[in-house]
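Missing here: one protein chain of the complex. Every other protein chain is in place.
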């Protein structure tokens, strides 16, 4: 059994990690870390785990945890992992960081968008961006994986194939994304109260959202072009799910069939990416609770644009599920181990 | 592998059966029955199953299905199973009926509350009421199981221990139940449109809901008393979940501790029944997607009543999950096989 | 124009007061009090008022406000009004308190249920319980009105007519109430986050909710009997609305027609109370945004109980609307002035 520890286990992503790892045949959770609930029974924070988890929450002593765990997940605020990780920890343990600390290779870009100083830039070169569909081989041998952001996961998977194939203008990409409210976390903020979120939709972080450089950077590097992205996230009155609607100008006249071929080929061996039949739009409910990414596209002939659409569960493929997918690769397990949950509907 | 067929697989309960049976290690679904969608790919009706289920929907030919299946689930409108079942079918196949056709032993009561003629009363004597926690032994050897209604499951499990122990007045029971909208089914009715259900709560079927005689009858027979129940269901703007708040007069002065002991002893060996710690109220979200029933109670000392509370997922313990639990017992499998899903939250 | 001031104008009840009073033809709001947002534009707290309210939030200096206002609304936490009110204030101004400070005539009962010391019990004898349908004449001449709680408003209006008429056993009353989440206020608490409330229903404050003695006391005094009430509130994933389902044993055999006559007669002159046609259950959506209370009932002949149902908008008839109704009476205006909004649906 792989011994795993979770720092930040009482946030929504941490809670989802617990759910997935408890149902994973090869893992044992030995550390339910939570700064806010240290000493309290985990099941008193999340009642769904009553009589399933008996453990109490522990503090976030990464060094101590590293002595006991084979794999550590940090589902923590920006800056924590960069400040706590060390050569000693990495030499004995695998670390999968769900925060943004190691997603952006250029320290200056990270510090500009996140407004904090990076405490361990020395590990940036070795950190692998854990979007398995693009970086599977590098993940397998990584000590430190930067688990992708929720919006970037869905955005990159939707746009990458066409960008890589040279079919869309890399400067024309517009990503309009919509997220359920669990993406906003579990902190007690007025803006996230039921009565503030329900029966409402709004954009936020317009032109300034921190996932912008992550999306742009990964797309550029993976496709080998210099992409520029306008990215606008929205808050939707639902709990889980991200829908991405991305727009780009086609570089030439192509048919739906040609584009479909490109998309299908790109993901033909990917269990977790489902290219939907022509005319079927991705819906977040169809991936809820699962690690799937549903994709499709449509050509707007009148304007020669392509509309690329993707749907994920932000807590699974957008966070905890992808982290487990990375763990499986890093530990030499079949990639789908413990991740074949069927989406739950309604 | 157990070969199972589902008649009525495109309703919400049928869809949940598919989800659970596909993840069950010992079953193979050989028949996705659907009168409305015969000939269409199952995954075109329920997009969550895209690339998971390739089968097309078949009609509801129970005789033909019985030749091929070991177990048949009928998730169909009232009257179907009673009109289709036969000695020939039952002699070769196990039938688990999710409708009400075989839940009420007295034909006259069934016909009075349901307003239809029972087509095969000859099978009523052998039909077993599939509330495993009360009738486990009879279920094991049954050919025909009447899977309990959603409200009755939650109501009976919440009230039974105290009634059986003689601690509550059997004529004083009031059950105020609240259900998510999936309980109303998937038919296209104006009353179930998003804009009619959302931001609203209402009672319905007041004094006339068909689950009343089922609750009353099972409680009376199981506890060996002549119980009378006032039952009021409500429609809640959420998808899944039933919450029962039941009231009864205590027959004597008892302490919370004494009642707790009764409740804990009654369910001490039941994996799927979780008696919550004192002061913690059941919440539907804590059982969502799982086969658990969460229970608790509180004494109102001022009025010498006990308030008994229970929560289930109406599609799992209230329908498909309980049906699989029954199948496991009928087939000699460990009762929890394929049913250990952890509730998903948020 | 009546000059009104609101202490606590940035809570949900305060916000609703602002909405109603701005559309009231006889009032002018001169004080938007808010301890949390003093100095900030009111419209920056509630964007719906952008370009409608230019005022900034003021502090909660009740003495100063009393010099300027004709009517003061205190939509504040328990204890504030009792600690701030004075003979000087009351001699120059009318005060309508939306908190519980003056709802319970017996100080000991108040202090036991609320766990705080009452700072001005000397005003309790003159305070009038502002349920206009029962205490209209007293309200007209009051200096200090205790605006009823949301649950009590709906519960009392639903049960009172039958209790007063001697048709129900005063010791048999059980009130199962369901509330939208705005009733929980606008404080930033984890329990009220969208992802904690949505897709969930739960009971809370079982046997201990502070509205219990208010309901019981008013019912007893108004009907002239010694009533005992079991009261259980529930939190529903919707914004506005309270639904009450109340149960009581009938004292004799009566017909639906007889009960209906009692109910209709009791409220025959009440604009804001709508007795629905036989067989139609109250729904919260049908009163949303309005000051109406919708009522109906059903006899459960099998158990000789009556099920009494009521629906209100908790922020209007359950708080701000009723406060304006009280103001109208206290100021000699027609009772419906500014309160004839038609419920908004969907």
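Miscellaneous remarks
Residue numbering begins at 1 within each chain, and the chains themselves are lettered A, B and C in the order written.
Everything that follows uses one rule, which is that a contact is a pair of C-beta atoms (placed from the backbone, for glycine too) under 8 Å apart; a residue touches a chain by one contact, two chains touch by 3 or more.
What you see is a predicted model, and the numbers here were worked out from it, not measured in a lab.
Only one residue in the set C:9, C:182 or C:230 touches the chain that does not appear here, and it is C:182.
Within the whole complex, the absent chain has one touching residue among A:118, A:211, A:240 or A:317, and that is A:240. Summary of contacts with the chain left out: across A:118, A:178, A:274 or A:317, the touching residue is A:178.
If you put the missing chain back, the residues of chain B touching it would be 12, 181-182, 186-190, 192-199, 237-239. Contact residues of chain C toward the unshown chain are 12, 15, 19, 22-23, 46-52, 182, 199, 239-240, 274, 276, 280, 283, 285-290, 294, 340-346. Summarising the interface, chain A meets the missing chain with residues 171, 174, 176, 178, 180, 195-196, 198-204, 206-207, 228-230, 232, 234, 236-241, 243, 245, 247, 281-285, 288, 298-303, 305, 307, 309, 311, 346.
As a working rule, only the chains that are shown with their structure count from here on.
Residue numbering at the chain A/chain B interface overlaps substantially, since over half of the positions present are found in both copies. Chain B and chain C have CA centres that are 38 Å apart. Centre-to-centre, using mean CA coordinates, chain A is 46 Å away from chain C.
Between the CA-based centres of chain A and chain B the separation comes to 37 Å, rounded to the whole angstrom. Residues of chain A in contact with two or more other chains: 12, 182, 199, 239.
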